[in-house]
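Have a look at this one before I ask anything.
All protein chains but one are shown at their positions in the complex.
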Amino acid sequence: MGSDSDLPVMEQAATFLADHGVVYEMTVASAHRTPARASRLAAGAEKRGIQVVIAGAGMAAHLAGVLAAHTILPVIGVPIDASPLSGMDALLSTVQMPPGIPVATVAVGKAGAKNAAVLALQILARSDARLATRLHEMKKTMDRQVQQKARRLQAASKRGASKARS
Amino acid sequence: MGSDSDLPVMEQAATFLADHGVVYEMTVASAHRTPARASRLAAGAEKRGIQVVIAGAGMAAHLAGVLAAHTILPVIGVPIDASPLSGMDALLSTVQMPPGIPVATVAVGKAGAKNAAVLALQILARSDARLATRLHEMKKTMDRQVQQKARRLQAASKRGASKARS
Amino acid sequence: MGSDSDLPVMEQAATFLADHGVVYEMTVASAHRTPARASRLAAGAEKRGIQVVIAGAGMAAHLAGVLAAHTILPVIGVPIDASPLSGMDALLSTVQMPPGIPVATVAVGKAGAKNAAVLALQILARSDARLATRLHEMKKTMDRQVQQKARRLQAASKRGASKARS
Amino acid sequence: MGSDSDLPVMEQAATFLADHGVVYEMTVASAHRTPARASRLAAGAEKRGIQVVIAGAGMAAHLAGVLAAHTILPVIGVPIDASPLSGMDALLSTVQMPPGIPVATVAVGKAGAKNAAVLALQILARSDARLATRLHEMKKTMDRQVQQKARRLQAASKRGASKARS
Amino acid sequence: MGSDSDLPVMEQAATFLADHGVVYEMTVASAHRTPARASRLAAGAEKRGIQVVIAGAGMAAHLAGVLAAHTILPVIGVPIDASPLSGMDALLSTVQMPPGIPVATVAVGKAGAKNAAVLALQILARSDARLATRLHEMKKTMDRQVQQKARRLQAASKRGASKARS
Amino acid sequence: MGSDSDLPVMEQAATFLADHGVVYEMTVASAHRTPARASRLAAGAEKRGIQVVIAGAGMAAHLAGVLAAHTILPVIGVPIDASPLSGMDALLSTVQMPPGIPVATVAVGKAGAKNAAVLALQILARSDARLATRLHEMKKTMDRQVQQKARRLQAASKRGASKARS
Amino acid sequence: MGSDSDLPVMEQAATFLADHGVVYEMTVASAHRTPARASRLAAGAEKRGIQVVIAGAGMAAHLAGVLAAHTILPVIGVPIDASPLSGMDALLSTVQMPPGIPVATVAVGKAGAKNAAVLALQILARSDARLATRLHEMKKTMDRQVQQKARRLQAASKRGASKARS
Partner (left out) sequence: MGSDSDLPVMEQAATFLADHGVVYEMTVASAHRTPARASRLAAGAEKRGIQVVIAGAGMAAHLAGVLAAHTILPVIGVPIDASPLSGMDALLSTVQMPPGIPVATVAVGKAGAKNAAVLALQILARSDARLATRLHEMKKTMDRQVQQKARRLQAASKRGASKARS
């Protein structure tokens, strides 16, 4: 992440990865305040056995793009809402990459941070059957959870409906 | 609705329908977490005698569009303000449907949720004279309420004006 | 429509209605240049047996809202791209209606105009089985057309793929 | 104003007018909930001796435009921030009027409400020398107030500067 | 106007004023390239008998605001679409004036330029009965023109409708 | 892709994949016109040995999200500029996915389509050393090409500079 | 600054300058409420030995542009988030200057205010070796601070990772 103030957002990703048994490293590296560090981390990542990079940053969010410039690993960008412009600045700075250097951009803020981790799992699952199974289970769990919530709401709805009918 | 966190917004619609004696069902179905459920609900709605579908969702609000893809019933979409982007994401995701599959989009948030119910009543009233009468009464009530508020404000205004004149 | 310059957009709706055997009237009425005419048309529409109103307008697109103020019929609003602001002005002016007076808003421009007609058909089909059948057929035709296009593209794709493999 | 919930914004205008001895009326009239009332007020305003109309409304803010459609008086529009879209909806709905029916639009929210009253005074001052004098005095007062604030800040600034120099 | 490249837009205002017998002056004065000239023109306008100021400018459109700073005359601002940002820059720069110094802002581009002239007429008409009559006539003419266009369209519409019916 | 009108954009991806020896399938499937087909394609993709899905769509671009709902494969979304709203609608509809169902979003239009293919290669390269080598070569080629362009420009620049110095 | 309500933002700049031993003056001057004062300050700045001007303003933020019109000194503009439009109004009003009169614009709000001071230092450092040294030290300090934060986060991350592995 570009700053430790991004932690409350980015720990959504960390928690998800930890919960699914994915080994990860979490650090701070700024495209602007520590450019050499950011370049070095990205350039060395493939050699160190890292498979996917997740970068979260706000404002003129250059971090994901700068990392992508230094590695052939997939780089996932999380735009963070950290200025009066509501994260639109970070979204456009992250997603509008020029031809040749993609950043896989996800939603602004916490929803995006969690999804960055899910996307990382999906990428890792291409060569890890255990993770693929995990993802299939997760899809079923989500389905089940929504159905539970639906049942609760429908009960209320039926009561509302019968009240309306009477 | 796409998530039970949308309930505080969508219950504006439910309350209105209940108040006007319209039988309704309320449930949760996510275009992304329970796509089969969403498709099934929409595809079976016409057979089960449902006349109008109201879908409320935030962020990349695909629910209304996905339901509309599976039914010939009118689908009303309520964009919900559920991300740092203030509901502009949900509005554009709901309204910008491609030719052939309309979503009748209303305002972002609670005002839109209530209006979804009013619009549903207007559609139902095309073949239900009782509801048409209800809607005419509602228009008169709104007119009366605004006039009452106007009288109160005007009294204050006149006092202000006479103060200014003196 | 608010101006006859909107005709190239709004005739998308007219053509669709004519193609599906729906009797319609098309006229110009400006919320700002002919407010009395617009009010009268809307206020008298229900009595004259009109079932659905479609309003297309650009810029500060008040037409749909003004018509909706004078009728309990469903009013469908088509925002038209008629200023340097790309139709965002017309979209927000049409969709952001206050509680009590909905406008069923569709996409900006030609896609929206066609969808306004489809939505009108969906509403009419609630009490006209022939139109419901039409809409089901239309859904099948769309599906078939996409599949035809898909086959053509896939043929090209397979050639591309075999070229890549060799 | 379009709703009595707009009062906290619009009373900025009322206070300013009262402070400068301008006789005004303040009322609620909705372009959508009381269209006949809004039209009647606007259409009759000139005859009743009203010189300038100020309309404040939020969301799809049609009020100013609808009033302007019914009168040749100058109509000043105050876009009000009353939805998740931050007043951008009200701004575009108010300012983007079609040729022939202008609305003199001011800033979103309280600043705009006050400025609507100042603009009204400027218009009235075209045929009222007393008000012209008032406006010249107001300009001088603003200048003086800013200079006072400047002196206070500069004192602090000099202390800061001397601290820096030492 | 801020630049002679704004002439194609601003001559909409000039033509309208000339057509309605209003004496006007048209000149170029840039808030940034000729600030002294802009200030002097505005500061001296009232003395020279000018009643209303119209300012058209694009990009960071400061002209209207700068003129308003130097005069108590009503200043009408026309935002001009003169950059890749589609006039949104000029609109916000013109309309979002701070409390005390209003600019009566109209629509972006040519529609706005014409409306600036109409608004000027409405202001002048407050003390010129001939202009008030002109404005009432103009309203009737607009109404008539729209009705003519409506009749033409309706003829076409009826043909379309009868074709649909057969 | 959601429509065959998206082909001029999406063939940027196809060409890149073909050039790098990646076997791909290209087809049309609309989230709204052929929802069953879109669901079936996505649900069956993993079994058929597909590793990555690329979805390009415009307007309320639901295709990528709908595919992602039915598969655990990484889904890359290309927002296409296909409405008056300049692709902002497609961008927000694609990127703002809710927690649990990510879409790896790239830039709007042709640049994004090419980058979708590059990102797919980066994902495939996680388990294909030949592709990793290809990507490293591609990075070197890009670097070389930019340097060539730089040399040409610098020559011109030096001439400009010496002209300035003389 | 344009108003003393901008002080909480602009003191970010003052503090930074004081901390780095740069002599500065801080005052209030409004482009609209005290235009003569603003012009005079800017026009006289060069003679008084001022090297760089920093202007912070919100809404239709004309201050920086108006100062730039009256001086050949570099003018740095800080857009301030002071209206419901989130500072987008101030940003576009500050940055979109016409050819010939640049404003060096920085980020919206406090981050921008601090950066205005850093940029001023960078400009002054062109002829002040002591400041250049200061800036090099500042870059090192930023790098060090980020690395410290990184170490703390990495420690947490490693614990998370080992927890995940077990």
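Assorted remarks:
Chains: A, B, C, D, E, F and G, in written order; residue numbering restarts at 1 for each.
The criterion applied here is as follows: a residue touches a chain if its C-beta (ideal position, glycine included) is under 8 Å from a C-beta of that chain, and two chains touch if they have at least 3 such contacts.
Because the structure is predicted, anything quoted here is derived from the model rather than measured.
Here the missing chain is touched by one residue of A:Gln12, A:Thr94 or A:Gln122, and it is A:Thr94. Only one residue in the set G:Leu41, G:Ile101 or G:Ala150 touches the chain that does not appear here, and it is G:Ile101.
Residues 1, 3-4, 7, 14, 17-18, 21-30, 33-34, 36-37, 59-60, 83-86 of chain E touch the missing chain (whole complex, contact as defined above). Along chain F, the points of touch with the absent chain fall at residues 81, 86-88, 91, 107-109, 111, 142-143, 145-147, 149-150, 152-154, 156-158, 160-161, 163-165.
Within the entire complex, the positions of chain G that touch the omitted partner chain are 46, 51-52, 72-74, 76, 91, 95-108, 110-111, 114-116, 118-119, 122-127, 132, 135-136, 138-139, 142.
Keep this in mind: only the chains that are shown with their structure count from here on.
Of the pairs listed in A-F, A-G or C-D, the one whose interface repeats that of C-F, with over half of its contact pairs matching by residue number, is A-G. If you average the Cα atoms of chain D and of chain F, the two centres end up 48 Å apart.
In chain F, the residues that touch at least two other chains are 3, 30, 33, 36, 59-60, 83, 85, 95-98, 100-101, 103.
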